[in-house]
Structure formats: C-alpha cells, structure tokens
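The other protein chains are all here in position, but one chain of the complex has been omitted.
The chains carry the letters A, B and C, assigned in the order they are written, with residues numbered from 1 in each.
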Amino acid sequence: MNSRHILLMDGPDHKGLIFTVTRVLFEHQQNIIRNDEYVSPSGFFFMRTEFEGNIDPDIVLQALQKALPEGLRLRLKSDRKKDIVLMVTKEHYCLAELLARYAFDELGANIKAVIGNYNTLRPFVEKFNIPFYHVSHEGLSRERHEEELLKILLRYQPEFVVLAKYMRILSPEFVANFPEKIINIHHSFLPAFIGANPYKQAYERGVKIIGATAHFVNNNLDEGPIIAQDVKRVSHRQTAADMATLGRDIEKSVLSEALKLVFADRVFIYRNRTVIL
Amino acid sequence: MNSRHILLMDGPDHKGLIFTVTRVLFEHQQNIIRNDEYVSPSGFFFMRTEFEGNIDPDIVLQALQKALPEGLRLRLKSDRKKDIVLMVTKEHYCLAELLARYAFDELGANIKAVIGNYNTLRPFVEKFNIPFYHVSHEGLSRERHEEELLKILLRYQPEFVVLAKYMRILSPEFVANFPEKIINIHHSFLPAFIGANPYKQAYERGVKIIGATAHFVNNNLDEGPIIAQDVKRVSHRQTAADMATLGRDIEKSVLSEALKLVFADRVFIYRNRTVIL
Amino acid sequence: MNSRHILLMDGPDHKGLIFTVTRVLFEHQQNIIRNDEYVSPSGFFFMRTEFEGNIDPDIVLQALQKALPEGLRLRLKSDRKKDIVLMVTKEHYCLAELLARYAFDELGANIKAVIGNYNTLRPFVEKFNIPFYHVSHEGLSRERHEEELLKILLRYQPEFVVLAKYMRILSPEFVANFPEKIINIHHSFLPAFIGANPYKQAYERGVKIIGATAHFVNNNLDEGPIIAQDVKRVSHRQTAADMATLGRDIEKSVLSEALKLVFADRVFIYRNRTVIL
Partner (left out) sequence: MNSRHILLMDGPDHKGLIFTVTRVLFEHQQNIIRNDEYVSPSGFFFMRTEFEGNIDPDIVLQALQKALPEGLRLRLKSDRKKDIVLMVTKEHYCLAELLARYAFDELGANIKAVIGNYNTLRPFVEKFNIPFYHVSHEGLSRERHEEELLKILLRYQPEFVVLAKYMRILSPEFVANFPEKIINIHHSFLPAFIGANPYKQAYERGVKIIGATAHFVNNNLDEGPIIAQDVKRVSHRQTAADMATLGRDIEKSVLSEALKLVFADRVFIYRNRTVIL
C-alpha cells in the first residue's frame, strides 16, 4: 500500500541538489506528487517534496543523506495530524474558531488539551470533550507559574503550542523548551503598534487599515518569524472599540490560516523569516 | 443659473446643528444634494454639505454664521479645480501618474508647476507643457534651499503642495507656511518601518504584506494626519528590490486616491486624524 | 432614564426632509447620536437616525408623521436583539460561526431555533442548548415540506430567517411569507457562476479570485438584493476542492458581516439593491 510523505530539506545551496533528491526518489520508485523549492538571495536552499510509494521511508532518508553534501538538514514527515495544546486567557474568539474546525475534523491537528490562566473558557472547551487545565498565575512567581504550565505541556508532548490569545508574556527560558514550536497571534499588523492596547493606538493614529499577525515565538516578544498577516479597511467612523471587534475577526482568520500552513509542514524558518513552500 | 457649493463645518457639537443648517439652506431655496456628518466620540462635530441654487453664496454663509452657535468653523467652497504645485526628486512613478491624469483632465486640480531638487524629471514634465523648476540643494544650507523653494511656491499661491516622492525633509519653519496644505506619500504602511529604506526593513522582517500611506505633513516627519493607505501581499519570494517595485505601484495609487479625496473637499483634520465625509 | 432608538425613513425626496426630522427630534428633546442619509440618483431618499432621550417613542413617531409629507415610510426600532431562526442542511461552518458568536453574546440576535432538512447538525446545535428541528424533505412534495417548515417558523415569529447553507430552493409562495426577512449566503461572487458546483466552475474557468455573496431572498433564486460580498485570491495551484475550502471561509465571514449590518438596522432595500447607512 502506498503512503504519502513530505521531505523538508534546507541548508547552503549546492549545484545539483534537486537533481540528487529527484534521482534518489526515482531510484527508490517513489513518485513525486509536488515539489517546491526556493533559494534565498543569500544562497540558502529550501525544498519541500511530497512523494508517495510503498517503501520504508527511513531507507529513503538514509539514501538521501548519503547522496547529499553535508550541512543540509533533512526532515521526513508523514501526513498525519499534529498533536497540539492551546493556551488561552479569557478571550474566546480564536479558541472558538479552532474548536469548531477541530469538531468537524478540519484543523489538521488533534487538540490534546487547553490550558487557561483563567477558568473563564472551561465550559466552552468542555462542550467539545477536551481537557481544560486552569493554571492561575495569581500568587505565583512567573517562574513557578511556568513550571506548572510546563508540567502539563510535557505530559502531552505537543508538536505545537498555540497561544490562542494567551495574554501573558512567556519567559525566554520557557520558550526555549519549544523552539520553533510556539505560535502566537498578535493583535496588530506587525511591526506597528507594539505593546498594549494596539486598537486604541490605531484609533488615535487615525490609520485607515488595521491588521493582525501570526508568528512563531522567540525570545523577543512579538519579534519571531511572521507566518501570516491580514488587514481590513477602517475609517474615522470606527471607534477604538469597533476596531477591536473587527480586529478580532482578523486575528482569528489569520491564526487559522497560519496553522493550516504549519500543520501541512509548509513553513521553514530562516534568519527570523519564514519561507512557505 | 444654478451653481454647486460645498459647505464644510466643524466644531464642538451642539443640539440642533443639522437642523439649523438645513433650515437656513431651505429658507434660501438652496437644494441639498448630499449631506454627510460625523460626531466624534469626544463630541466634535463635522459636516459636509453639497448644495445647489442660484443665490450669492456669501449671503448664505452670513445667514449660517448668524444662526449657528459660536465656535464653529464654516468654510464655503466652490467645486472648481484646485491649483497645486508638485515637488519631486528623481523618482518618476507618482509624477507620471499625476501628469497622465492631469493631461486627460481627471485630476481635479491644475498642476501649475513642478519643482525638483534634481533636474532628472524635467524632460518628462515638459512633454506636458508644465513649467519645471530645478532648485538644487547642493551647496546650499537647508534654510537657503527652502527660501528658494518658497519663492517659487509663493509666486503660484498653490492651494496644495504635493510631495510626489520629494525625498528631502522639510523644516518645521517651511511647513508652517502651508498648514494642512502639504500632502506626502510615505513608502510604508505607517506606523511601520519609519525611516530610510523601508522595503529593505520589510524584507528583513519577513512581512507578508507591504503598504503605503498618504498623509498631511506637519512638524513631525511622517506623523501628520493619514488620508489613505493601501497594502499588497508579498511572500518570501520577493526580494527587497521586488518589494520596492511593488511598493511603488501602491504608493502611486494611494497618493492618487488621497488627492481625489482632498481635491473634492472631503477631508477634515482633527487631532492629527482625518475625518473623510 | 434615556433609551436609544433608531428611526428608518425612506421615500421620494423632498426639500427639507432632514430639516423636518431634526426639528421634530430637537423639539422633543431627543439627542441625535448619529444620522446618515442618502439620496439616490433617481431621487429616492433614505435616512437612518440614532437618537436618545426619555420620551415615549410613539409620540415622536406621530409627530414626525404629521410633520412630514405623505408617501414616506417611517420605521422606529429599539436597539434590542432580533429574534432569528436558522435553516441548515449538512454543512456546519456558517452555523458554527453563528453559534460561537451567539454563545459569547456577540451576534446581535437571539437564535430561537435551528431547522435542518437533515439531522446531521443536531449534536452540534444541542451543545449550545438551542432547539433543533429535523424536517426531512424525503417523501414529501415541496409544498408539504414547506408547510412543515412554516409551522415551526410561525411558532417562533422570527424577525429574520437565516439560510446558513440551507441547500434547497424555497418556493416563491414560501418566500412571500417573509418579505425582506430571509437572508442567504451564496457560494459565489455573484453574478458569477450561478447554479450548482460553483467552485468546480471557478476552477475550470481558471479564475484568479473567488468570492461569496450574502443577499436577501426574493422570488428569483440568487437574485435578491446583495448585502455583502468578499473575495480571496487563488492560483492554478488550488484544486476545485481547495477552492471550496477557501470559499467556505469567505462564506462564513461574509454572512457574519451581512448579519451584523442587518441586525443593526442599517440595511434598506430599494429596487433590488441595498443602501447601507
């Protein structure tokens, strides 16, 4: 029986990389379904290859590693769903979108658990038979609170942690546990209006367009690689509150779009940017 | 013979403002074609009224001033074309767009002259039989250079000065000569990437959307009231140079759109924001 | 205690309409919060006035009717939530969006019931404690089936019936029971690709943009007044199935946007078009 695999490859460019990969797959009777590659102006090579065939994928991977120059990173993914954990605070809209997609099997991921630093969203989450953990930050140091979070996360070993409006800053130490694995939705069209209350800032600046940004989380708040962005037009008629409402719609659709790309293994990270193949 | 007028009114809100204006116009047999108003959350009132009738507009204006509470600003505009002067450096694309619209009588303004701090664009401007002034900044202090610019501008008494990619910073003293009359196109989706080389910054940050902003110029560079903005999607495939090319298309269309609004007397300025009626 | 009201007025234009309305409201100590009006090129007048004050609204309405010329339609609305009923078939995405908004009190309407011609969506609806009625069309004539639907609808007396992917055509006789009250989401950027399987048609035509349309339902399928539309870019890489997935996201956000406008009493209908104030 044939099964489908995704090969992700990145590293310094060399002559003949596509040639070598396609040769090895050809020799192993694997059929390439889709192949996308990109070479950055600085000479860094990225390739995503979907292929299909009835062979042990590890054998293919070993053959590729042998045939390719050193210094390239190779990752072989099956096309099964990712295991994820969501983190939330009190706002429901991104969570509700993800749960509805999950309920109808459209998310491309299994939501193993939801962690909230408030208990507000428990009833909604439990409608969907997903465990909800309330880990209050009150009375705890950041360090102690993150230890509690970590304990739960490690139990589930998620492939991705999605901050679906988790409104607390995570320490670099915490983030370091999940490199390139935490995804956040930022309530602004980055790099604009960094910090709190961006819709009030947008209103006061009189912008004619507002937006949202989904990005990986690294050590610098809001400065990780951008995965997806979108915008909507506004006018002077929108109050700061109207902009916040509209902004929420953008946030939830941008987060959805970003997760679709990530869960399909289409996103590479390079020098704090994403390459999406 | 009937002629068309535009009444612009702004000031602190009072009960009955629309009532008073419509009553006075009604009593003077003026026919309201279109009326738009807006009250800001802070209680500031804006109204733009297009009306038509065969009466001396000054009589209407006086009657309105008499009937309305103090502290309101009233401006009465005819619907004739505005006189404008363009300022440029070396980049042609916004200039070419405005000249083409002007050549076919679609700009809503008369371009009285173009001033460049380089001579590069003279041949193109002269194709359209518009005077071009080369006022080089080389060897001149900013003060002296701006004096030269001012001399030309004062000769033309433009109602608006359009910076169609004029790449030098204007001093607050210069700007003070043309309050709410200088319009700039900014090569970025403000408030992002302030400063030089925004497309390189956008590339390095890996944004998925780039944009441009047309705004009035006040004393703080790039911080005047925003008139229009637009954006386009980009991906990792676009180099910084590609983004610059695409950005130019956005800049020229955003500047065009902003000028259309300004020349139709649809733009009010309030607390560093625009209200567009 | 002050309460807020919305006056909707439409009819042939006359001199002094705004004047008369604002005078009457002024005389009754009602405070205008927001006033928007529009006169069509053919001379039809529309006005939406939000006002606030502590008086019996019927007294204001009578005073207005007395003061205004005949032939104008006046409607006075409170700002309470509308009662609505949803109709569905098997597709969940629009339904899930509306239920999530309702669950968090953001819909501007009370969902009194959901009617499905299949039973598929019952479990999801019941998570939200809303009655679900399964009215199968199987073995019934269209007439008989619509009688069953009507029985339920008349019990709830909904102010609007929302077809959230209800995939059966309604007869003109049925529609006539709910004039200007049935809202549909159409899986296409109207007027394109009328009929079944629009995403397959879009794929085969090779369009670069797909869209969706929310509209009122009148006797001609898909030809009622358009309330909202939106689009997204596609490329040759999207299959017909990909376009359908993307199209669903557009459909749900367009339907949401349209309902927001309708439930806020901002939509007038005139000559098969909408005027949105």
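Operating definition for what follows: a residue touches a chain if its C-beta (ideal position, glycine included) is under 8 Å from a C-beta of that chain, and two chains touch if they have at least 3 such contacts.
This is a predicted model, so every value here is computed, not measured.
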| item | value |
| --- | --- |
| Which displayed chains the hidden chain touches across the whole complex | A, B, C |
| Of C:Tyr38, C:Phe51, C:Tyr93 or C:Tyr199, the residue in touch with the unshown chain | C:Tyr38 |
| Sole residue of B:Phe26, B:Tyr93 or B:Phe263 that reaches the chain not shown, by the stated touch rule | B:Tyr93 |
| Sole contact to the chain not displayed, among A:Arg23, A:His137 or A:Arg266 | A:Arg23 |
| Option touching the unshown chain, where C:Gly16, C:Gly108 or C:Pro225 are the choices | C:Pro225 |
| Hidden partner interface residues of chain A, rising order | 15-16, 18-19, 22-23, 26, 31-37, 39, 233 |
| Residues of chain B in contact with the chain not shown | 92-93, 96-97, 100, 103-104, 106, 124, 127-128, 245, 249, 253, 256 |
| Those residues of chain C which, in the complete complex, touch the missing chain | 38, 40-41, 189-193, 204-209, 211, 225-231, 235-237, 239, 272-276 |
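What we mean here is this: only the chains that are shown with their structure count from here on.
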| item | value |
| --- | --- |
| Separation of chain A from chain B, taking each centre as the mean of its C-alpha atoms, in whole Å | 41 |
| Multi-partner residues of chain A (each touching 2 or more other chains) | none |
